Structure formats: structure tokens, C-alpha cells
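Sharing a structure here in C-alpha cells format.
In this view, the complex is presented without one of its protein chains, the others remaining in place.
After this line comes subunit A, so read on.
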């Protein structure tokens, strides 16, 4: 039980990761897929950030009387990864808008049947 609790951050990561991944695979709606991707990526961000936290550690700014600092590097890395995630979401949503304009739907199964029709017209 104590092992379970002491790793609770990783359990949160695992749960979030599975939720996100499930959304990406199972959901047929493209916007929901993008939401799933977002949750999936966020779980990885949490993994990085929680690894940089040191219990009792202070913010990584030089001050008098502080000996123990948390590791700032994972935070910086994740700042970059968040920007990447935002860009991915933006591109994905932009594509979803264009797909809605071109096909009139963003549901995967309806798109597949439209796709077959396109293939027959070739």
C-alpha cells in the first residue's frame, strides 16, 4: 500500500495516459480524437514534471537559507513540449475544420464510406 501511495503521481500518469489513448483509438469523432491526444500528451508532461519535484525542495531561485532546490530542467523541457502540443492541437483542429468543409462530417465511419465513393469515382 505504501509503495502504491508513494508512486501515486505515476499512477495518475498511467490512468490519464490510458484515458487519452482510449479516446484516440475508439472515438470516431475527429475532435474527440484530438482531445484524446491532448490528454495523452498531458499525461507525459505530468510524468516529466513530477520527476523534477524534490520533496521539501524549494523553487530553483538562488536564495539565502535554502539548501534544497527542485530540478528546473524538466519544467523547461515541458514548456517546449507544451508549445509543441498546442501546435499539434491547432493543426489537428484546422484539418478537422477543412474536413468538415470538404465532406460535411467529421465522423470516421461516415468519412470512410465517402472515401469509398471517391475511390469508385476514380
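By definition in this document, a residue touches a chain if its C-beta (ideal position, glycine included) is under 8 Å from a C-beta of that chain, and two chains touch if they have at least 3 such contacts; residues count from 1.
Rule of thumb we're sticking to: contacts and distances are computed from a predicted model.
J.: Pick from "Aldehyde dehydrogenase", "Sugar ABC transporter permease", "Cation:proton antiporter" or "Penicillin-binding protein 2" the UniProt protein name of the chain that isn't shown here.
T.: "Cation:proton antiporter"
J.: When the complex is taken as a whole, what residues of subunit A touch the one chain not shown?
T.: Within subunit A, the residues that touch the unshown chain are 21, 24, 30, 33, 37, 40-41, 44, 47-48, 51, 74, 77, 80-81, 84, 87-88, 91-92, 95-96, 98-99, 102-103, 111, 115, 118, 122.
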